[in-house]
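Of the protein chains in this complex, all but one are displayed in their positions.
Right, chain A next:
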Amino acid sequence: MNMNRSKIKILVAKPGLDGHDRGARVLCRFFRDSGYEVIYTGLHKTAEEVANAALQEDVDVLGMSFLSGAHESYVPKILNLLKNNGVDLNEIVILVGGTIPEEHFKRLIDLGVDGVFIPGVPLNEISDFIDLKIKEKRDKSEAQHYFVGTKLIQKNPV
């Protein structure tokens, strides 16, 4: 049992109109089996629904999965809703995963996303990154890591 992880709460969200959620479900099971607490939203959630769930559940990690390009409109909207409701984005780890074009990585990071994961990244690299970011955010550490696409980067994004 990993008692450190068991106090970490992750919301896996599917905002938008994606047709399936196989990837998100695999991720949920992986997180559970790695010792985290996982809440899954199910398909077809609006930005308000995702933000509200993250707010009410007071999650440590918000992971959003996109397959069809909807990240461009949803991510800024969801992050804004969280901020407007008093959530300090420096306190939570924000991840975006799925089919995200490389030229969008920087924009997402600039919005406040901590990690962008594209298909093919080994799942344990995601959990390692979560553990690292949780520690960085908790310690308010100087060193900041980001995950962009397939690699871990320190300090200056992209």
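Rule of thumb we're sticking to: contacts are C-beta pairs under 8 Å (C-beta built on N, C-alpha and C of every residue); 3 or more make two chains touch, one makes a residue touch a chain; residues count from 1.
Basically, contacts and distances are computed from a predicted model.
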Omitted chain (choose from "Rieske-type [2Fe-2S] iron-sulfur protein", "(4Fe-4S)-binding protein", "histidine kinase" or "Methylmalonyl Co-A mutase-associated GTPase MeaB") - UniProt protein name: "Methylmalonyl Co-A mutase-associated GTPase MeaB"
Hidden partner chain, touching residue among A:Tyr36, A:Phe129 or A:Phe147: A:Tyr36
Selected from A:Cys28, A:Ile78, A:Ile134 or A:Val148 as touching the chain missing from the view: A:Cys28
Residue numbers in chain A that touch the chain omitted from display: 1-3, 5-7, 28-29, 31-42, 45-46, 48-49, 52-53, 55-58, 85-87
